[in-house]
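Note that this complex is displayed minus one protein chain, with the remaining chains in position.
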Amino acid sequence: MVHGDVLVKSNRLIALDTYEMVLAGDLVQHIQLPGQFVHVKIGEGSTHMLRRPFSIADYNPETNEFVLVYKLIGEGTTWLSQLRMGDSLDVLGPLGNGFQIQGIQKQRILVVGGGVGVPPLYNLVKQLSAHNQVTAILGYQSIDSVFYEEEFNKWADVHIATDDGSYGSKGFVTDVINQLNLSVDQYFSCGPLGMLRSVQNNMEGYEGFLSVEERMGCGVGACFACVCPAKNEKGYVKICQDGPVFDAREVTL
Amino acid sequence: MVHGDVLVKSNRLIALDTYEMVLAGDLVQHIQLPGQFVHVKIGEGSTHMLRRPFSIADYNPETNEFVLVYKLIGEGTTWLSQLRMGDSLDVLGPLGNGFQIQGIQKQRILVVGGGVGVPPLYNLVKQLSAHNQVTAILGYQSIDSVFYEEEFNKWADVHIATDDGSYGSKGFVTDVINQLNLSVDQYFSCGPLGMLRSVQNNMEGYEGFLSVEERMGCGVGACFACVCPAKNEKGYVKICQDGPVFDAREVTL
Amino acid sequence: MNLSVRLGELELKNPIMPASGCFGFGKEFSQFYNLNNLGAIVIKAATGEARFGNPTPRVAETPSGMLNAIGLQNPGVDQIFEQELPFLESFDTPVIANVAGSTEDEYLSVSEKLSNSKTVKALELNISCPNVKEGGIQFGTDPELAYQLTRRVKNVIDKPLFVKLSPNVTDIVGIAKAIEEAGADGLSMINTLTGMKIDLKTHQPIIANETGGLSGPAIKPIAIRMIHHVRKETRLPIIGMGGIVSAEDVLEFLLAGADAVAIGTANFQNPYICQEIIDTLPDVLESYGYQSLDQVREVAMQ
Partner (left out) sequence: MNLSVRLGELELKNPIMPASGCFGFGKEFSQFYNLNNLGAIVIKAATGEARFGNPTPRVAETPSGMLNAIGLQNPGVDQIFEQELPFLESFDTPVIANVAGSTEDEYLSVSEKLSNSKTVKALELNISCPNVKEGGIQFGTDPELAYQLTRRVKNVIDKPLFVKLSPNVTDIVGIAKAIEEAGADGLSMINTLTGMKIDLKTHQPIIANETGGLSGPAIKPIAIRMIHHVRKETRLPIIGMGGIVSAEDVLEFLLAGADAVAIGTANFQNPYICQEIIDTLPDVLESYGYQSLDQVREVAMQ
């Protein structure tokens, strides 16, 4: 794990209220798996005492660059959106355990993402697609919010759903899962809690991995802010330390 | 009075921990007299709830520019020192009552400034020198802290004192007053409280005006933060509203 | 959007008013905007005689807040009556007069005098000033004393009486209920929390009075909690305050259970703040799906 300043290479609007920020720094050398996240300091001084967690959407150890895709929610993301090329950003990471993809081969993979749950799936799909057949179902609020469709298209068979039907099929990602009637060996999902629950139910019996969000304090496992009930002997997991990616059969959402 | 953003034209170190900032904005059109001040917002958001008061060191209605000279003290002045040409600054002003210089002619004027009490005297001296004979005694901690000597030299007969004697004469400005044995018709002074008290004592019997500092809240006379006992029927004056410049015979420092 | 609110008998154009002590008697801020636009004006605390207040320094900045120990400086109730209220008469905005005192008698006589002014539409009983040696805060920390004082003041005035609560207590709900039982018409909450800042150079407290009252955004979570708890236990109208700097903050106070709000410290950072909040409040309410203040109140009551 590394803590320090990384350099903003670019920061641009890619969909409604959604930004893509490319950053460069040595922490990229420490990223082990897609699905890990970074904990980002907001602003100067002591106004913002809590860092903000963001998934690493993509990374490249050769260029030392990594990518965050984030949605404007409140003060922290608004501040982030105002950063410009050449600014520096105080980042702690990579944190957490990513998607266990080592050795996955010749599998039929389903990837299901919703909203800002889409970014952590991007590098995952990129890596999995080399040796597997990947279907990606991506859900957004409406046509204005859609991002990364082309990027995913390069690596997977992509299906888009929007809440209002303004693009792709209308409705939930789980509707698309049902319609497609796919044969699946393993699935991976990230998105809002409601969506994750539906996906977890819908895919019961399948091997699957979920990336889970929760409000965080420390981001490193010390404060117990981010726990989630789990079917293990402790009765819980810490999302920042044991996750954010979990075996779908182990966590109780 | 005007409230709004002014533009930073320059911001440079002119002595140890001392900066000169040139700003441009329409509030210059409202400045009536030297000795008035502005109330400056610090930082973004709600970290700094109190503005910082700074005297207007110089101003020029033709260029719409005015000058602040400030010393690094704490968080606010440190933040100010990081502003760059082209940045904007939220300023409320001009505030308060300046030095009453209308009609002063053919007088022997003594001006006594100490440290960051020197700046508000600069434009005063400039204006008074046109029709009067001005002697300026300026006190600083040491040679590193001396600023604006050349500038004052253009308009007045300047004497410098430093606490440690590293430049000019060693000791207090009041020592210099005594040594010079001047004939004075009126005096003007600004500086730390201790210095102002000495000057007030030393010049008892003379017509004089003091610019007084106090920690401020509103800066406009509404909060009673900045009062000073006075020999008037209310028993006090508000420095921000009734001052910061007072008849030396009226305030009790 | 119609922003008018009713606080018992008191009808306001909108729920926004400057907080006592941060707006003087209105004159200074009338340079910045038309005081007619305000929901109400709460004036600086009045005492029986003129008070000089505490020595300076009286204010210090703290993270997202400030300390003050003005010490109730004011020209005394008679001067306020004669010199300050006439200016406010010309505005069509209800004036709420903040009342302080060292003794019960002082509270009673000041309240009675102010309630005789036709400009004053309600009184706010300040039993929570942490910055004076005697009077004030002990009435706000003891439910029995608070009950007695409220009852007696209520007996000598014929205007609505708001009582301003101190947050420096173990049990704010107990105090609030005592005051309700005593017949108050509303609550103002919260006053400042007692705090201190030490000057590292002089190793003395920055505030000459040593302690001062902490206000500003730093205390907002405490204000929200106290209003939320008190709202569950009383029907009295609540004027909420403590750290408001935006229309979003106003909505948070309304959702916590306040009926109107007062803005203090933020006036120092931005002298236009009350006007700006009044201007932006309708859009902010709409952006969160509210068509009226009544709707906000319904949601808050759930």
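Here the chain labels run A, B and C in written order, and each chain numbers its own residues starting at 1.
Criterion: a contact is a pair of C-beta atoms (placed from the backbone, for glycine too) under 8 Å apart; a residue touches a chain by one contact, two chains touch by 3 or more.
In this text, all values refer to a predicted model and were calculated from it rather than measured experimentally.
Asker: Would you indicate which residue among A:Leu92, A:Val111, A:Leu128 or A:Leu210 is in contact with the undisplayed chain?
Answerer: Of the candidates A:Leu92, A:Val111, A:Leu128 or A:Leu210, A:Leu92 is in touch with the missing chain.
Asker: Return the single residue from A:Lys9, A:His48, A:Arg108 or A:Lys126 that touches the missing chain.
Answerer: Touching the chain that is not displayed is residue A:His48.
Asker: Among C:Asn126, C:Asn168, C:Asn191 or C:Asn270, which residue is in contact with the omitted chain in the full complex?
Answerer: Looking across C:Asn126, C:Asn168, C:Asn191 or C:Asn270, the contact with the absent chain belongs to C:Asn168.
Asker: Tell me where the left-out chain touches chain C, residue by residue.
Answerer: Per the touch rule, chain C residues meeting the hidden chain are 62-65, 67, 141, 168-170, 193-198, 200-201, 203, 205, 210-212, 214, 216-222, 224-225, 228, 243, 248, 251-252, 255-256, 288, 299-300, 302.
Asker: When the complex is taken as a whole, what residues of chain A touch the one chain not shown?
Answerer: Touch with the absent chain occurs at residues 1, 3, 41, 46-51, 92, 214-229, 234-236, 241.
Basically, only the chains that are shown with their structure count from here on.
Asker: Give the identifier of the chain nearest to the protein's overall CA centre, each chain being represented by its own CA mean.
Answerer: Of all chains shown, the one whose C-alpha centre lies nearest the global C-alpha mean is C.
Asker: Listing for chain B: what residues touch at least two other chains?
Answerer: 46-47, in rising order.
Asker: Considering chain C alone, which of its residues make contact with at least two other chains?
Answerer: Correct list: 63-64.
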